[in-house]
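Removed: one protein chain of the complex. Kept in place: all other protein chains.
A and B label the chains in the order they appear, each numbered from 1.
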Amino acid sequence: MSAQTNGQPHERIGVYVCHCGSNIAGVIDVEEVAQWAADKLGHRGVVIARDYKFMCSSLGQELIERDIVELGLTRVVVAACSPHLHEQTFRTACARAGLNRYLCELVSIREHASWVHTDKRAATEKAKALLAGGVERVAQHAPLEPLRVPIHPATLVVGGGIAGIQAALEIADAGYPVYLVEREPSIGGHMAQFDKTFPTMDCAACILTPRMVSVGTHPNITLLTWSEVTDVKGYVGNFTVTVRRKARYIKTDLCTGCGICQDKCPKKVIDDVFEAGLGYRKAVYTPFPQAVPKYPVIDYDNCIYFQKGTCRACEKLCPTEAIDFEQQDEYLTLDVGNIVLATGFDVMDARRIAQYGYGRLANVFTSLEFERLSNAAGPTNGRIVLRDGVTTPQTVGIIHCVGSRDRNFNNYCSAICCMQSLKFAHLIKERTGATVYNFYIDIRTTAKAYDEFYQHVLEEGTIFVRGRVAEVTDAARLPGEEGKLIIQVEDTLVGRQRRIPVDMVVLSVGLEPRRDSQEVAKLFGISCSANGWIIEKHPKLDPVATMTEGVFVAGCAQGPKDIPSTVAQGAAAAARVLAHIQQKEIALEPIRASVDETKCSGCRICNNLCPFNAITFHEDRMVTEINPALCQGCGTCVAACPAGAISGTVFSNDQVLAQLEGLLLRTVKGMQLEEGVPA
Amino acid sequence: MSANGKPKFAMYWAASCGGCEIAVLNIHEKILDVDANFEIVFWPVAMDTKYKDVEAMPDGAITLTLFNGSIRNTENAEMAHLLRRKSQILVAFGSCACEGCIPGLANLSAPESLFEAVYDSISTENPEGIRPQATWDVPEGELHIPEYYPVLRTLDQIVPVDYYMPGCPPESHQIAAVVDLVIAALQGKAELPPRGSVIGAGSSTVCDECPRARNCKTIKRFERIQLVKHIDPNLCLLEQGIPCNGLATSSGCGALCPRAGAPCIGCYGPAQGVMEYGARLLTAYASVIDANTPEEIERILDTLPDPVGQFYRFSLAKSLLRASKAAWEEEERYAAAHHH
Partner (left out) sequence: MTGSFEPVIIGFTCNWCSYRAADLAGTAREKYPPNIRLIRLMCSGRLDPSFVLKALASGADGVLITGCHPGECHYLEQNYKALRRFLLLRRTLTQLGIEPGRVKLVWASAAEGHRLAQEITTMVEEVRALGPLNWAQAANGFGPEPVSAPAAAEGGAA
């Protein structure tokens, strides 16, 4: 555990204590700390100890660089702010002066001392201990080089909604191949279900379908719809992905998309995906007329031929003989360098909120159902009518925050429901002239042109009631309530309970992660938060990256957001991917574990400790091996190995234990440096 | 070098069971090689050499001393210091000298509770509650017996040690190999490893020598071996819920116990370069417990009722904490009283 292990008899350590203006020096006597290091840590190799006002400034860095060259420093310790701020700064400074960047250690005496303690004497003594920890530790550091791995130029985009479409187009337009995998028969995602989009009231299909067509015809995009990713192996730059192409039972090289099979199919099925349960499709179907690709699929569970052995009308009538009942699922193996997850969202199941009556009271609709109602290509051709399909409502209640901002269901805000509710109010007014009530808690119209839209809706005469709706009921009690749905709510602005009879209720249900988000996360080696949204690398500074290098996220899969933000994230993810591809290789931090095979006994304790599949067991040699490119450097296996056969860089046992000894003001050889501890 | 030109050899037992002596004899006819190549000058089990004979030797006169047993009392300590002075090569021989072994488990208790168990037990006739005394007046004068240290120590915790031979006892084939190595080194035909090395052991752990099949490990509960209805003779014992220490124990013994159907109890000590034996078992077992909530984990841990016994059976005296709080408190009082 001594400096001898690095082959040098003694390290030459430079110590730099930063004032950080008065941030540190206002509490800690930095000159005293530097002097103490020079006096007391000489036997550990400290040859110079300086204090300076701003170590991260160019002058501060030059101090270090000059000392490295002139004094032949072999290690550097800076006592200043958090490594999360300036570890790279000082490492780079050392590298400029010819010292390996991993021979530099940054000790935090600001966030962990001067900013959190009031007793100046105690803080100064603690700073000495923290510094001693850093000095002891750095003596155990070894020079390291980042790992360089090549980047395959192909990209996998998972999810063909607007986020995935945006990402795929940007990467493909830049000249690189993209595989776009989509679970449904067509791309388009939830946006294809919408009627108009806020705040501009563009028709969703008008702005989406041109993009969809670009994807479908792009020479660089391989579109794999009615497909799912079943396996992902590998690491950034070198992923091997298995995709299951489900059988469409249609030969796509022969199908012309004429639609005769759909027309003539005798089996009607309630379409609870695209039509949100409000309309029908056939057993052989394309989800909507503008579907990309245009090829239909046969729904095995509802096809009369597959279930009972009869019919086959589509086969008889297809002019190009494109129906193929014998078709099998196909498995593809794809090599890609980067992955973008754009798997979108599901809406909350409104039946969970029993008091709103969805599923029990006929004229309570969810937002997605309403989108289909108002869509001109929807089951009612755009007429906003009640469940009977005929009656136009005279009054409508729109409830915000259904299952959002609610500890009983989802504790977060779903971001889009206020604007969506305002949009509904506007459309209902425009199409039916009905009286519209919006029941809200807050109005969240933060983005560009949103609040102006809200003001417009106000001017149109929609009535806003501030209160969380307690109940939607059909139990009439007062005159005028017979045959209506009554909304029971506390109007908090007037401080009274109100019962408001309406013909139709629209629930702005919250957005939720996809039901299978946890499985998807496991498949791609990333994590979801407890409620299921994919976790980004940093919520502010890195929102489209995940903790797993090479896997990016875009759109609602990361959290509820509107279309502008979704498109921005799709583009941002594409930019990150393109940056990787352009550089042709990527440098990874060399924090890795490795197995000493002479010590490994093949006990296999470590084998199921790695969530990144970096650990493999070789049956032939009865030893375990760790793949350095897959290893994320968590160190769990290092700590678990009973034989001490696994070691980790940058956080080795020697380094941590040396730091521990220093913190307790003792040297590595166990000699007491200073009796007692601060205050 | 003795008068007949042969290097001197000594073997001493401190707080031990005598098993190490038997292990040496178990090298069978190889003992004749020992006799042929060494002059055995001090071996209390076999010879009548007195302590004062050893004291009379020049320092460094003994080429090789195998010291087994741990340091329990002042006599053990004095002999350790004496033999260190008189020996060129001092080997901590066997688990007691290396790690404390079974006597080290006494470190779990303060001396008084141990003495109570010995001298006041239901099967002991001791109506006056007599305890051993270091000095005692008798008509003939003052009697002295060695004093009991509250905390038991390993050999290297009181004198520098040149080599360590682990095992309880060291396996005879390993002893034979070491004998051959030392003889060859003395004849200039081989190099001894660097001072401070472990000799007579392997470079991995017992799993390396164990023939049982092993898979990924998850522990749903620990079993007491005598309650397991059917033990698969070909499958890793730990995977069958039977606590086996082989994964942290140095190889070299040939995995005798698992081969015979018994779990390894860890007598060969830690793998090379490991900081503390018990912690390695603790972390390995814990890491693969098949539960994620505190309640479920505690339920599984309840099936391993004596972690210290399982993890530190042989190595407690050499562990990082070395003894229980109660034993250390007694040790502090002892040290203060004796101005050490």
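One rule holds for everything that comes next: a residue touches a chain if its C-beta (ideal position, glycine included) is under 8 Å from a C-beta of that chain, and two chains touch if they have at least 3 such contacts.
Everything quoted here is computed from the prediction, not taken from an experiment.
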(message) Touching the hidden chain in the complete assembly: which of A:Arg44, A:Arg101 or A:Lys126 does that?
(response) A:Lys126
(request) Quick one: say which of B:Ala77, B:Cys168, B:Ile242 or B:Cys267 touches the chain that got left out. (result) B:Ala77
(request) Could you list which residues of subunit B touch the chain missing from the display? (result) 77, 81, 108, 151, 153, 156-161, 164, 193-198, 270, 272-280, 282-283, 285-287, 289, 291-294, 297-298, 301, 304, 306-308, 311, 318-326, 328, 331-332, 334-335, 340
(request) Using the touch rule from the top, list residues of subunit A that touch the missing partner. (result) 1, 82-84, 108, 110-113, 115-119, 122-123, 125-126, 129-130, 133, 525, 527, 529-530, 535, 547, 591, 609, 611-612, 632-636, 638-640, 648, 651, 653, 656-657, 659-661, 663-664, 666, 669-670, 677-679
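Here, only the chains that are shown with their structure count from here on.
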(message) List the residues on subunit A that touch subunit B in their complex, please.
(response) 598-605, 607-609, 622, 636, 639-645, 653, 657
(message) Under the definition above, what is the set of subunit B residues touching subunit A in their complex?
(response) 203-208, 214-218, 246-248, 251, 270-275, 280-281, 283-284, 287-288
